[in-house]
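Let me begin by handing over the structure; questions about it come next.
Shown here: the complex without one of its protein chains, the others still in place.
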Amino acid sequence: MDTFLWIVRVGAIILLIWGVAGTVVQGLSGQGPTGEAWRDLVVAGIAQGAMYGLIALGYSMVYGVLGFINFAHGEVFMSGGMVGFFVANYLWEVRLWETNFVLAILLVLLSSILTSTLVAVIVERIAYRPLRASPRLIPLITSIGISFFLQYTFAGLFGVAVKNYPPPPDSLRSRVSLLGLEIEGSKLLVIVVAVATMVGLYLFVEKTRTGRSIRAVAEDKEIAALMGIDVNRTIVATFAVGGAMAGVAGTLWALLFRGVSFITGFLPGIKAFTAAVLGGIGNLPGAMAGGVLLGLFEGVGPQLVLAGFGIPGVSQLKDVVAFTALVLVLIFKPTGLFGERLSAEDRA
Amino acid sequence: MIGVRRIGLVSLCLFLVTVGCGQGQSQPGSDDPPSATSAVDSVETDRAAPEVSEFLPGPLGAVEVAPGQEIQIRSLNTITGVTAFAGIPNQRGVELAIADYGPIAGRSVSLGTPFDDLCSPEGGQSAAQTIVADPTVVGVIGTTCSSSAAAAMPLISGAGMVMISPSNASPWLTSDLAGNAGSAYLPGYFRTCYNGLVQGRAVAAFVRDHLGFDRAATIHDGDAFTQGLARSFADAFEGLGGVVTAVAAVNKGDTDMIGVLTGVEPGSPQAVFLPIFMPEGGFVAQQIGGVSGLERVTLVGAAPLLVDNFMELPESEGVFLSGPDLRYGSNRNSITGASADDFLAAYEAAYGEAPSTGFWAHAYDAAIMLLRAIDRVAVEVDGTLYIDRQTLREELHRTSFDGITGSITCDEYGDCGAQRIAVVQHTDSRDVEAGKNNVVFEYAP
Partner (left out) sequence: MTGFDLRRSLRWGSIAGAVMVFTCAVGLFEAFEDRLLVYPFLSLGHVLLLWFLPLAGYQATNEPVLEGMEAPSKGLHNVVAGLVAGLAGGIVMGVFTVVVDALDVRDVFVRLSVRLVDLLTHGWGVPGGLVLIVAVPALLGMAGGMLHLVSASARRRLILALEWALVVALLEQVFSQVLRQIRLGAVGDIIFTRRALEWWAALAVAALVALLSERARGGVGRIRGYLFAADAARRTRNSIWSALAVLAFLIVLPQLLGSLLSELLANVGLFLLMGLGLNIVVGLAGMLDLGYVAFFAVGAYTVGVLTSPISPRFDLEWSWWAALPVAILMSVVAGVLVGTPVIRMRGDYLAIVTLGFGEIVRILFLSDWLAPTFGGAQGVRNVPGIPVGVAEIRGSQPVGVLYFAFGLVLVAAWVSWALQESRLGRAWTAIREDETVAAAMGINVVRAKLNAFIVGAILAGLGGALFAAKVGSIFPSSFELLVSIIVLVVVIVGGMGNIPGVAVGAVLLIGVLGGPTQPGLLAEFAEFKLLIYGALLVFMMLRKPEGLLPSVRRSRELRGEELSQDAWLDRPSGDVEVDARLAGG
């Protein structure tokens, strides 16, 4: 058994080196992507990863506090993006989108955050609160049910067609020079907002009263209750904060990709879940880092590793790269890259 | 004996059809379902079926329709899931065609419950099982996806029924257009959709001869339809002396296209053929401007992107789109007299939205093709209408009329569509209709 795992570990490293070497050889002979292309790949990977990270925060917080995976969190994210679309569309029609983009995008962001928070809190109240005392599998299955229910409710309410946000102003679409690197404006904005949100969340969890309650409840509910913390309210707050993060991600998604539909949340949800595990579930900075890393693996991995083997259509295999990376990370480091946090002894 | 009688019957039918042309009109009443021909008065309906004294069914049996009963046909399209946008207009096209055509020999035509092919082989098979369990069904309009047709056809064909697809493009369902039957071809299969090979060749001819490019790449999304188009384009383009720099692929659900575009860039293609659907096609158009080296590449989309929610994207301006000639406005279905404009008006009125793909027209023509053939082979004995299944297949092979999509004539493997491809250039995202009509290249084999 252990021999097998060692073979896997060594084999993985050899294949990785071989693939990268192949790509390097290709690059030196002038066949591979150019330097600018690599830069674009890295930036796109980080931008996509930042969004995974924001969604992953919701998974991680809920996991830390309640110890179960909220499968429906991807749909919380989708709901924000979807309602944001209608607000954005209205602002486009009244021309505010063009005349004062900053105000418009703030309004969209606000509506997106409100929707996602509301959906997360309602779901907690109706579906998860009655299940607090059940074995862990039960809320997980419930969340799969909620996920389907939300998807198809949104499909029924708003139709199945892809909805395209109005285009952002030209200033966001052109490239900005930053530290000698030329980066597309919207991607830079996404990365900056994601980092700012993350810092805000960190301060919230570390410095505020509610944040301390969340940590206390994650550590031990019973003792937290004895210390006078309202456990129910704290759990609602956890869902609300996770929902708000997903709402931010919804608006960033709109800036980056502009298309939303009722299944928009599913795949990013699974990826964010992967990111949370990758970074060490329950660990908030880990979730963010896991997201960025996963985005990078997906964005750069196929070109960097697979293309070196001469495999055709490598982009098709980017989810293979992402999930293989997850498996390898867990084989090398079973608690994720940055270790679990929030309630360590829970997992004995 | 039987053969002679059948020939006699067929010629009698043909005679009566010729005589019957132009007789009668449909009278759209207030309760009638939406119809595209309310403004047109050249509808060929309400012809009485030829009265004969005796009817002997052919080798595949026959459908009997007693007085007062309806003639049963079925729709088998993808109406749920992520591909539903492609199947729903098909089903609605059939509904409108039945309303336009009116009754056959005094019997109305019923579509029954619409079936769902679920865009998968097992979905097609299960639905076909349900369809063939009802021996009164004459024929099927479907499927939307080629994978469903592959599993549905053994049942449909085995039951002696016919199936006419408005949107299957895979060559293996009919033939390679060089006289070799496809691996999944079965008698009873027809389609009004073009054979995917034609689409690929048309785009190759456009890119190679019209644009004069010699380097091109393609991107598909792992769907049998898009991968087939990408493949046939690549083959044809190389046949014309061009170089295919990359056959890249994305997955359905992907949003970040930088990776795939970066992989395409090193071959420095002059054009990228993009037979994929929305939303992935939209993401490619939006993001390609941000990939160094591809800012000026020419994008050529296919029928899946000839839809409003792609053409309304500002980044779709300048994209070439190949597909069925969508200047249907001038085309009329010669049987019902409906023009595309009539149809679209009726569609909007009935369903509150514009069709989400262009295949509604193929579905409309497919349904008319089936109804017209039924009309021609049905005979009446003592008030009971008989539709012979073998004769119906033969009649379908002889189909020849002008549909909304163009001239409909069938080859021996059931390819009946107007194999005519038009390439339009889309220039103004605020005027989608202009884009659909701005034909810059036409191709007919």
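All chains are identified by letter, namely A and B, in their written order; residue positions are counted from 1 within each chain.
Keep this in mind: a contact is a pair of C-beta atoms (placed from the backbone, for glycine too) under 8 Å apart; a residue touches a chain by one contact, two chains touch by 3 or more.
Since the model is a prediction, treat every value here as computed from it, not as a measurement.
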Residue among A:Leu5, A:Ala21 or A:Val94 touching the omitted chain: A:Leu5
Among A:Leu16, A:Val236 or A:Val320, residue touching the chain not depicted: A:Val320
Among A:Thr153, A:Ser174 or A:Thr208, residue touching the chain not depicted: A:Thr153
Sole residue of B:Gly61, B:Gly106 or B:Gly222 that reaches the chain not shown, by the stated touch rule: B:Gly222
Selected residue (touches chain absent from view) among B:Val247, B:Leu274, B:Ala340 or B:Val432: B:Val247
Touch list for chain B against the chain that is not drawn: 79-80, 84, 113, 115-116, 118-123, 125-127, 129-130, 132-133, 147, 150-151, 154-155, 158, 170, 172, 183-184, 220, 222-224, 226-228, 247, 249, 251, 352
Interface with the unshown chain - residue positions in chain A: 1, 4-5, 8, 63, 66-69, 86, 127, 130-142, 144-153, 156-159, 221-222, 225, 231, 235, 270, 273-274, 277, 281, 311-313, 316-317, 319-320, 322-324, 326-327, 330-331, 334, 347
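Quick note on the criterion: only the chains that are shown with their structure count from here on.
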Complex contacts: residues of chain A adjacent to chain B: 31-34, 36-38, 40-41, 44-45, 48, 160-164, 167, 173, 184, 253, 256-259, 261, 263, 266-267, 298-300, 302-303, 307, 312-316, 318-319
Contact footprint of chain A on chain B as seen in their complex: 82, 84-85, 222, 247-251, 253-256, 258-260, 262-263, 265-266, 278-279, 282-283, 286, 289-293, 309, 312-315, 356
